[in-house]
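Shown here: the complex without one of its protein chains, the others still in place.
Order of writing sets the labels: A, B and C. Residues in every chain begin at 1.
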Amino acid sequence: MAKLYFRYSAMNAGKSTTLLQIAYNYEEQGQRVMLFTAAIDDRSGAGCIASRLGLQRQASVFDDRTDFLELLASETSLACVLIDESQFLSTRQVRQLHQLANVHNLPVICFGIRSDFQGKAFPGSAELLTLAEDIEEIKTICGCGRKATMNIRIDEYGQRVHAGAQVVIGGNNRYQQVCARCFYQGEA
Amino acid sequence: MAKLYFRYSAMNAGKSTTLLQIAYNYEEQGQRVMLFTAAIDDRSGAGCIASRLGLQRQASVFDDRTDFLELLASETSLACVLIDESQFLSTRQVRQLHQLANVHNLPVICFGIRSDFQGKAFPGSAELLTLAEDIEEIKTICGCGRKATMNIRIDEYGQRVHAGAQVVIGGNNRYQQVCARCFYQGEA
Amino acid sequence: MAKLYFRYSAMNAGKSTTLLQIAYNYEEQGQRVMLFTAAIDDRSGAGCIASRLGLQRQASVFDDRTDFLELLASETSLACVLIDESQFLSTRQVRQLHQLANVHNLPVICFGIRSDFQGKAFPGSAELLTLAEDIEEIKTICGCGRKATMNIRIDEYGQRVHAGAQVVIGGNNRYQQVCARCFYQGEA
Partner (left out) sequence: MAKLYFRYSAMNAGKSTTLLQIAYNYEEQGQRVMLFTAAIDDRSGAGCIASRLGLQRQASVFDDRTDFLELLASETSLACVLIDESQFLSTRQVRQLHQLANVHNLPVICFGIRSDFQGKAFPGSAELLTLAEDIEEIKTICGCGRKATMNIRIDEYGQRVHAGAQVVIGGNNRYQQVCARCFYQGEA
């Protein structure tokens, strides 16, 4: 029986690289995979999964209206579905992917950021953490040397931002992964 | 630096047994631990952590008003805090425990059920899955032999219940852990 | 398809407790399991799996002559085989257990100590680490507060022993789990 997998991390851990490697591994075995990324994230062009190491590849896009059961439940030639930026999935969509794996026997591997710049869950990631049969962290490091598990937002002047909308793609904000100790610095 | 740990599972996996073993391991080394369980769960008497294997032990109780920072931030002789039934923690309390570990350097190990009888997250577990530095599943099995990751509620007549309040301690309901395939049986 | 599982740890982590919990979980579902422990380890009486928490249960014993394929390959009513003290398995026996899982579809869960008082592998554990499809550590702590991954031997006068046979059951030696930093103290 297939499973729903969730690979979570802070920013800049190498999620897209890992996704592209798994796609390669399947295809090298002559098996067909399907790749998705969020329409909202068009930093590298719509529907492009790009790794900081320089790898990139076109993918299908999903937005709020994507119905994964309608799209994939009758697929028979697919070995695996790979979804990048899955923090942007809705809870309904994660439930669909959970059913694709466990009712329709199609493995689904999702990659996503766990929490936002305020340490609050992204809805897609919270639902994936609640339902996935297999959860693993992709590790990366904080500037202080500890494992980074959180993210902070920095404005155009290099100052940390504590308030604002959860998602601001582009704009003048930048993000940086940090450990929890550095995240709480100045608080608590 | 200390961490916040979350050990999640479906019902009947052995969470309390594992918690009591870890407490024993610390105390055998001459180190002091503090145990908590939810006031709401008084099946074995208020403040009793009881394992299906027959082990049991008194613990402090927490409810919505418990302020873990106030209670523990100035503790200096404690090696570890162990919390059972942590699905009943509020998101604010999980944030406090996260700070206890990462700001006040006190390791906190939480045990809890991941999702309710409808497959929805318990608030405490969702927040722990979002913030914990170390997440592991305690595995148990479904009647069909697969790994159980979900729970179903069964009424006094042995029928599965699909609607109702998230938490009903006591009453005539019973719970049973199942795999996702068995959970969706009859749906999708 | 079944798997070969290996749960390893240093001394005094709670391996037997976890084994007994899993046996309980299976039997509570009406499924039959079979328990083994090493004949060589008769501290609690031959064929007794005993936990420091006070739990205990009779088990079959294995020694060098036990042929697990002959014994179990034609079993049809068994849901799982659980083996304690599996550091004492021979490499041939681990290979048999690997085939039981992957050819005969019988899940096998082994518990064992990873390395001896000199930091050298136990043959059974080395082979399990090489073949098992699923490996997890059962964590315990060193007196210094770090995770213990190694073991040291202490003689009747409380002095650490650096040389001797790999296995001395009983006698006046005692063992203590330590982290690698404490293990190397005085060396390197």
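A few comments on the model shown:
Convention: a contact is a pair of C-beta atoms (placed from the backbone, for glycine too) under 8 Å apart; a residue touches a chain by one contact, two chains touch by 3 or more.
Since this is a predicted model, take the numbers as computed values, not measurements.
Of the chains on view, those touched by the hidden chain across the whole complex are A, C. Annotation: of A:C48, A:V61 or A:I141, A:I141 touches the absent chain (contact as defined above).
Taking the complete complex into account, residues 12-14, 17-18, 20-22, 24-26, 28-31, 52-55, 79, 140-143, 145 of chain A touch the chain not shown. Seen across the whole complex, the unshown chain contacts chain C at 1, 4, 69, 95, 98-99, 101-103, 114-115, 119-121, 125-127, 129-131, 133, 135, 137, 146-147, 149, 179-181, 183-184, 187-188.
We adopt the following convention: only the chains that are shown with their structure count from here on.
Considering the contact criterion stated above, no chain is in touch with chain B and with chain C alike.
Of all chains, the one whose mean C-alpha position sits at the greatest distance from that of chain C is A. Chain A and chain B, compared by their mean Cα positions, are separated by 27 Å.
Separating the CA-averaged centres of chain A and chain C is a span of 38 Å.
Listed for chain C are no residues, as none touches two or more other chains.
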